[in-house]
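Of the protein chains in this complex, all but one are displayed in their positions.
Let's turn to chain A:
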Amino acid sequence: MENKLIVSSSPHLRANESISKIMRDVVIALLPATLAGVYYFRMGAVKVILSAVIAAVLTEAAIQKISKKRVTINDWSAVVTGLLLAFNIPASAPWWLPAIGSIFAIFIVKQVFGGIGHNFMNPALAARAMLLASWPVQMTAWVKPGTDAVSTATPLAIVGGEASGQALPSFMDLIVGNVGGCIGETSAILLIIGGIYLVYRGVITPRIPVIYIATVAVMSFLLGGFDISYMVYQVFAGGLMLGAIYMATDYASSPVTEKGQIIFAVGCGFLTAIIRIYGGYPEGVSYSILLMNVATPLIEKYTRPRVFGEVK
């Protein structure tokens, strides 16, 4: 029997966790908002979501095949990237737009740098930025929720004054997502429910989302002339919930230390508020997170935690 015994160093017990379980949880968390997107934007949303997810998964499989690596599409991470990218695109976009975005996200941002865990930027956000720079018209062609695809402006553009003359949607519409915008960034409440699920499942800690959102709230209150309703719109409209809960918490492109995460989240919130209020552009979430992604290695370098028993 001797040689049959397995000998390895401790621990001999592993938690019942895996990459695919985590990624599947993220997909589950995004499901309510996905359904809401489809409900509000009908076939347009379906087309964008399918195109983004299928392209992401196929790209991942193709690259891993070609480079003779183990194909890991069943870890669900490509699905997450595709879905998140789709959330960042308006429902009116042509089908090839999300596909190009997904190919870019998986190929350039994820696999070129070594695959899962090695992307220094959030792949979906980097792809969104690329699409926005290349096809600005298609990427901002907002439509009103419903079947008739009437064009509209996002609530943030209305509050910010970039789209004057349009009526601001009611707070209730804002919360449930009955407003113009990208597919996934409309329903704040469903995104929050998904976020609570992720915290409950231990996939993320509330640290980054809460601090990020709080920073935006405080800054827009202070800089927005102490106007509560302005602050509320800044917090619940646009991509803040999506960005703070699902994008800024991307494992590979955010710090792992507690202090690092706090700095990262405050930085995201600060930049978002500044871009929204002083920039000529109503949204600021994607660029803020991308900028902080780039700063992450530096933040980590200077936030090594105090070791137990260490006197500093």
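One rule holds in what follows: contacts are C-beta pairs under 8 Å (C-beta built on N, C-alpha and C of every residue); 3 or more make two chains touch, one makes a residue touch a chain; residues count from 1.
The rule we apply is simple: contacts and distances are computed from a predicted model.
Taken from the listed names "Ion-translocating oxidoreductase complex subunit C", "(2Fe-2S)-binding protein", "Pimeloyl-CoA dehydrogenase small subunit" or "glutamine--fructose-6-phosphate transaminase (isomerizing)", the protein name that UniProt assigns to the chain not shown is "Ion-translocating oxidoreductase complex subunit C". The chain omitted from view is touched by exactly one of A:Ser18, A:Ser134 or A:Ser170, namely A:Ser18. Across the entire complex, the residue among A:Ile6, A:Ile66, A:Met172 or A:Ile228 in touch with the chain not shown is A:Ile6. Across A:Gly37, A:Gly82, A:Pro98 or A:Gly115, the single residue that touches the chain missing here is A:Gly115. Residues of chain A that touch the chain left out of view are 1-2, 4-15, 17-19, 21-22, 72, 75, 77, 114-118, 202, 205, 251-252, 255-258, 304-311.
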